[in-house]
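Every protein chain of the complex appears in place save one, which is left out.
Chain nomenclature is as follows: A, B and C, assigned in order of appearance, with residue numbering initiated at 1 for each chain independently.
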Amino acid sequence: MSLIKLENLCVDYGPISAVKTLNAEIMNGSITCILGANGAGKSSTLGCLAGLVPVSSGRIIYDGQDVTSHQAHQMVSAGVTLAPEGRRLFPGLTVYENLRLGAYTGHAREGFQEQLEAVFGYFPRLRERRDQLAGSLSGGEQQMCAIGRALMSRPRVLLLDEPSLGLAPKIIVEVAKIIRSINKTGITVLIVEQNAKLALQLSSYGYVLETGSLALEGPCKDLLHDDHIRQAYLGGTAA
Amino acid sequence: MLQLTIQIAVNGLTFGLIYILMALGFTLIFGIMRVVNFAHGEFYMVGAIGILLLFGTLGFNYYLSIVFAVLCVGLLGVIVERVLLRGFVGRELNSMIMALAVAITLQALAAILFGPQEQSVARPVTGVLQVAGVFIPRDRIVVGVIALAVLIAFYLFLRYARYGLAMRAVAQDPAAAALQGIRPGFIYSLAFGVGSLLAGLAGALMAPVYTISPFMGDVPMMMAFIVVILGGLGSIPGAVVGGLLLGFVESLFSTFFGSTIATMIAFGMVVLILLFKPSGLMGRAQ
Amino acid sequence: MRKSIQAGVIAVAGLAAFGSFQASADEVLTIGVVSALEGPGSEWGRGVDGGTRIAAKEINEAGGLTVNGTTYQIRVRSYDDGYAAARAVAAVTRLIEQDRVNFVLGPLGSGAALAVKPMYEEHGILALVNSYTPETLADNPQYTYRVLPTTAEYVGPIVGWINENHPDIQRVAIISPNDQTGWDSQKSQVATYEEFGYDIVGTELFERATRNFQPFVTRIMAQQPDLIELDTTPPGTAGLIIRQAREMGYQGMFSKIGGPGVPEIVDAAGKEFAEGTVVYVAADTENPKYAEMEEAYAEIYPPPMNAFNVFFYDAAHMLFEAMQRAGTVEDVEAVRAELLAMAPYEGMQGTLVWGGEELYGNNNQLQTPTFVGLIQDGKEVIVDRIAVE
Partner (left out) sequence: MTMRSVLLALGFVAIVVWPFLVDNTFYTHIGVSVWMFTILALSMNLMLRMGQLSLAHGAIMGLGAYTAALLMLRLDVPFLPAFICSGLVGALVAAITGPVMLRVKGVYFVLLTFAFGEIIVLMFIDWVSLFGGHNGIFGVPRAELFGFVLRDRSYSYLFALGLAALAYLILRWIYSTETGAVIDALHDDEDLARSLGVNALGYRIGIFIVSGFMAGIAGGFYASYFTFVTPESFTFWTAVDALVMNILGGIALPLGAVIGAVMLVPLPELLRDSQEYQILFYGLILIFFLKFLPDGVVGVIKSLSTDSSRSLGKRFMKILAWRQVK
């Protein structure tokens, strides 16, 4: 069953169009990935889903409802949360305060303590760093905090934008493991990555964007063996 | 000499607390909305006029009048933000001029309604506390205590309250804040409301201590400006440090050299800070 | 929709431009007022306008001003100069070129008065001004006259009174606002107090916007004055200084020889603190005529009425009478001659004469009686009336 459906989605920034008539479906409970080079329109697509980037034309259907014109806070309330590219933590706030802000919306506030324990369960390091300023964390810890913060809103759909960016290989493995276990609790995950190998190994279904248009889609097993993908995205880079 | 030193310190502290009240609202509004609120002094004035009306003319209880006047100023702030400034978020220049236009209008309106002359209200608290040769007027003690209490409450609000946290988040990264489900528009209104409320409180507190006139906001506005630049635009701790610093500098230099020199020193500090550490004493580099 | 609104705005602005310029009707005598009617300074500035308009109204209601067989309704054209020189120039240009007036009252403020003085002289406009700087009357102006007394006129009589009634006072500190008015008037204060043999232990200037005088007072009190002279400090501010000084333990006397405003002083200082302050009194409020004027003023501007109204009320009446005597409203020279010949003139509160020779080198200053006042029980009490010689 599809949880999110993108119908002819277009995003324009002034004269430049970032996403051109994209059609995609995200299955409930799946991990889905969007691949593509820099500027292919991946982040814009996630931005639309999170309600941060205005849609120029087309529709977004979430859980059977048209959410095309929803704003960020409405999407969060509806259960779609984005952990943005570059973490975007609040550097001047403590880890605890960052997590508390993750649970800002109504339904998330009720189960705050419970959810906090769950996040500390995934990321024990955050418990240790609880009262430290987020800006003083290491890159890996910041990524954990960003994912943790997104989880605090008790999402149905978790949108991850470049979770592996700038992390050491050892940490990447750790983060990937946690993403998988988050998915196991029933949370649908949509992941945008330049690290195609990681994304394809993690996900069940993938979309490949090139300069704003859909170039290829399919189950990740197939994509992993696709010649074009191997050359363009897996070729030289062994992640 | 010791006595004089203590007197200067006490004077500096009492000015400093009011400067902090003014500067906090100013810096909060800038930090969250990037609006240089040139109308901040007018909110101070409206707070004082509120006291003139409620306490002076209608004869309500002073403390009740403060609460009511201050809430009205906060409401006025929310209306100004909603109706006039909302469209200009991110356009610093236009929002600055809009704030100036609001300042001109409010000042003119007050002059028409209440006359251009200086007016006074009776002092709710009189007398002087004399400790070891140092004179502290009792009304200033009341002002100081209320200001301090509000500052602590404001600190606790920012530190622990949900909306306080949301304000700090929006100030640091509006887009990331929106991703947490925070509605920036609501926070803008709240910040502007709270900011003008603090200015209104400063005005309401100083109304019986000083005189009341439509133009009384100009100097506190200037002081808030200086404090905020010293401490760092948008920095809450900066407003506290800057306020105390300016209070003591003013007290010291105007005692020994006169108020014109004190003003020049304050402007000189502003120029130096902006040239060598534009982010202010407590601000982060941007 | 949005665009049509925008077009509408521009059209309306254009219409307003045409609508505001109108010609005057017949049998109307227009005189001009330039003063600070809005913003800081307007509490005094409105006195120029108020006094003039009250006088004009009295005449109009009595059937108008009959000059050489023609009866005129007097129309007062008042323009705001915002207390600023460049705006005063614009306002006076408008009065001269647009409204074609021959007689102007105002402006208020030294900068504004000095800026428009050459225009009055060049165009032969008879002007009765309100400004504190002695420069106003420098260079022997032919058309510029000052119709209210400044500190230089009344500081002598009042210090004389203090000298007589408070022989114990030795040390005097003088506080004035830090602007041209304050500087000029502080000079006459210092000269006069020194003339009477006092020690000047401190002269201070403060910015007009200052409300916090604690540091300032701390410094003055270190000089241990017996008398603090508040000079041309605005009355509300003067009250603040009195209060803050008393709160810091000052025991000596206060005097305020410069500008009216006892109620504001008492309000700001508090009744006990203001007690015993020696003040210059501009107008005798016990005078029944004063209460009438206050009523008339309230129809023009919101109360309270400033005592400056009295001087311009008298001056306007003098001007109108001079026109009647000269039998013309056009010939400025004739009106001027009559105006000068009219003194001594019985004004609202005593005899007025032209003088000022020893200070300004000409007699373009209207001298008025000086009242010495004392604040007693929160009220101003006139303790001495010193008529002009």
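Note that a residue touches a chain if its C-beta (ideal position, glycine included) is under 8 Å from a C-beta of that chain, and two chains touch if they have at least 3 such contacts.
Please read all numbers here as calculations on a predicted model, not as lab measurements.
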Residue among B:109, B:122 or B:161 that touches the chain left out of view: B:109
Hidden partner chain, touching residue among C:58, C:179 or C:226: C:179
Among C:31, C:59 or C:84, residue touching the chain not depicted: C:84
Selected from B:84, B:128 or B:175 as touching the chain missing from the view: B:84
Where the missing chain touches chain B, by residue: 30, 34, 36, 84, 87-88, 91-94, 96-98, 100-109, 111-112, 225, 229, 233, 260, 263-264, 267-268, 270-271, 274-275, 278
Interface residues of chain C (partner: the chain not displayed): 2-3, 5-6, 9-10, 13, 16-17, 20, 37-39, 42, 78-80, 84-87, 89-91, 93-94, 96-98, 110-111, 114-115, 118, 133, 135, 179-180, 183, 301
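Keep this in mind: only the chains that are shown with their structure count from here on.
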Identifier of the chain whose CA centre is least distant from the whole-structure CA centre: B
Centre-to-centre distance between chain B and chain A (centres being mean Cα positions), rounded to whole Å: 42
Averaged-CA centre spacing for the pair chain C and chain A, given as whole angstrom: 74
Centroid spacing, where centroids are CA-atom means, of chain B and chain C in whole angstrom: 35
Per-residue overlap in chain A, given as positions that touch at least 2 other chains: none
Touching two or more other chains - residues of chain C: none
Chain B residues within the chain C interface of the complex: 4, 7-8, 11, 14-15, 108, 111, 115-120, 123, 126, 128, 130, 135, 137, 206, 210-211, 213, 215-216, 218-219, 250-252, 254-256, 258-260, 262-263
Of chain C, residues touching chain B in the complex: 38-40, 42-43, 46, 178, 204-207, 209-212, 214-216, 218-219, 234-237, 239-240, 244, 247-249, 264, 267-268, 270, 301-304, 306
Interfacial residue positions of chain B with respect to chain A in the complex: 162, 165-166, 168-169, 172-173, 175-183, 284
